[in-house]
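All protein chains but one are shown in place.
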Amino acid sequence: MTATEIIVEAADATPPRSTRSVGAYLLIAPAIVWMTLFLVVPMAMIVYVSFWTQTTFKIEPKLTLDSWQTFFSSSTYISSLWTTVRIWLTVLAMTFLVGYPTALFVGLFVKNKTLQTTLLVLCVIPFWTSFLIRVLAWRPMLGKEGAINILLMKAGIIQQPIEALLFTDLSVVIGMTQIYVVFMVGPIAFMLGRIDPNILEAARDLGAGFWRILRKIIFPLSLPGVVVGAIFVSVMVLGEFATSAALSGRKVNLLGNIIVTQVGSLKWALASVVGVILTFIMGVVIAGLLRIVDLKKEL
Amino acid sequence: MRAHVAEGSVLRLEQLTKRFGDRAALDKISFSVNSGEYVSLLGPSGSGKTVLLRAIAGFEAPEEGRVSIVGEDVTRKPPHLRGIGFVFQNFALFPHLSVFDNVAFGLRNGGDKRTESDTRRRTLEMLDLVGLNGLETRGVHQISGGQKQRVALARTLVIKPKLVLLDEPLGALDANLRMRMRVELRRIRERLGIPFLHVTGSESEALAMGDRLIVLDRGAISQFGPPGEVYEHPANPNVAKFLNCYNVFDGSVQGDAFVTNHGPIPLARRVASSTPAYAVRYDRLTTRADAGAGLSAAYIASEYLGSAIMHFFETPDGKVVELEHHLSNGPPDAYEAGRTYRLSWRPEDGIAFV
Partner (left out) sequence: MESRLLKPILAVYVGLFLLFLYGPFIVLGILSFQQGPEGGPQFPIQEWSVFWYKHILGLAPPSRVSPLPIGISLTRSLTLAGMTMVTSTVLGVMAAQAFRRNFKGKSAAFYLIVLGMIVPGVLVGLGSALVATTTGLERHWYSTAFATHVVYTLPFAFLVMLAIFNRFDASVEEAAWSLGVPPATTFRKVTFPLIFPGVLSAMLFAFTLSYDEFSRTLFSSGREQTLPLAIYSTFAVEIHPNVFAFGVLTTLFSFALLTVYAILMTLSVRRAKRVAIQEAV
């Protein structure tokens, strides 16, 4: 997708030019000031407030570990931590498994540029519909009287409607996979598109079978795309709360949902604790993914 | 000496130095261009010639040294206040503007405000001078390479710069057009009398175009003088190599001979140089008689150049020696591939750098 291309180009941007940098500082200053005030300061505030003292509807800047203790001593919160990790890993695996064959087809098998672009555009079009409506659209699909059950019953595959489709882990995973899979397909297809067909030709001439070529050549070459896609998907899934709220009937509580609930009842300190934990997980995940490949070098 | 140069000089560089990291792209460059002068600057790629031009124009900031235009120090001035025109190798025409608007651009948007009718008049005059009448409304994608070159030139000249810098201006044109534009360039410049500093990697262009010729090598000036002088008396072995008309041999002086791998050569002209070498022009070599100095080499091939023929020979240790035979001196000799011939020249035609 275009985002990857953009990042690729950003990495090797800027030829060495004039060394006069005063003008550059003036130009960059507004963006830096904006990001500092409205991103860095709020993020720092989350860390700070997580140590504040929470009374019923107020927080006071008296430092304490109370909210941290509350979090780690509550089975509800701990289990939402594990739910988040579980859903994240499942969705990550699903987007990869569902997305890779598509990327393989678009990036490697389709030689016609127009068809390639058309397929990519088809993948992107859903993004021009409200995210929330896309989530909501799964309800009449998965429900007891939903489209899937009707189709399966009409086809005679099942006698009774499957109730486990909606308001479960499964519905959340299905919904998230559909929404985020394109972020996996794009970067992988981009990397696959850059593979020199001669390499594959040479491997085939040497008698390597397709699965062997896929495992030994294609997959390693597409790995940077997988990592970029995994970063996109991870960042979005870890911060999710709307899909789980809409498709789980409040049965699946992610860390994001905890934050929303706590803010709703003005429990700022506890919400901040969850925020810090979420940030920490995210940092570990991104750092871990970046260790797999050196993106700057690969791209 | 310095005061004398400064008086008539339009451009003066003093100790100009530009580094990229710890590599000096320009190393203490000093020279002057006088009013009305056409100076060509010859250097191989990587010699710093483009950086030098960009530093003069103000696109690159030098670390040390001074750039003066008509006696005024402009080293710290931004490009648009220097009054120097710049013609780019890729022409750098404004792709969203017509031919007319390209040429009128500097008049309309530059420092001095003038009426639109004045702009029109001057633009049309300039288009006429460079031979572009009738193409005013064309987009710059709709014209040929030679016409683009003329637009680039007209756009620069119409604002009456004190000096015009040309960065390989003919490099993007095909050979045929290049020869025509050489003549055009000189004609236009002579009409306007603006000094030109023309950077090129082509020795024939440099020799043909310049009143004076600067040879640049690894960020430093090797030689600066009239083309004939540079051609006849290269200051060092590298200049001889760039000129692409000298056979240059490595070796050292022993007694009154210059000893090379191909045998000793009697010494006649000596030029002081940091690296010893021996140079003799292609067209001074002959196989017809022994002229006093010489070496043996096997014939490889010939190349027909129109007015001359180049014959290529190879010494036993693999050094290629070129012999240029002007067809005005009669029909060329026939050589047999692989056979060894005695190539000789008069000792006074060779230059020994010692």
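For clarity, chains are labelled A and B in written order, and residue numbers in each chain start from 1.
Operating definition for what follows: contacts are C-beta pairs under 8 Å (C-beta built on N, C-alpha and C of every residue); 3 or more make two chains touch, one makes a residue touch a chain.
Owing to the predicted nature of the structure, the values given are computational and were not obtained by experimental measurement.
Of the listed residues B:R155, B:H198, B:H262 or B:H311, the one in contact with the hidden chain in the full complex is B:R155. Not every partner is drawn; the one left out touches chain B at residues 57-59, 78-86, 88, 90, 92-96, 105-106, 109-111, 139, 141-142, 152, 155-156, 159, 161. For chain A, the list of residues touching the undisplayed chain reads 3, 5-7, 9-10, 12-14, 16-21, 23-28, 30-32, 34-43, 45-46, 49, 59, 61, 98, 101-102, 104-106, 109, 119, 122-123, 126-134, 136-141, 143, 145-147, 150, 178, 181-182, 204, 209-211, 231, 235-236, 238-239, 241-242, 245-246, 256, 259-260, 263, 268, 271-272, 275, 278-279, 282, 286.
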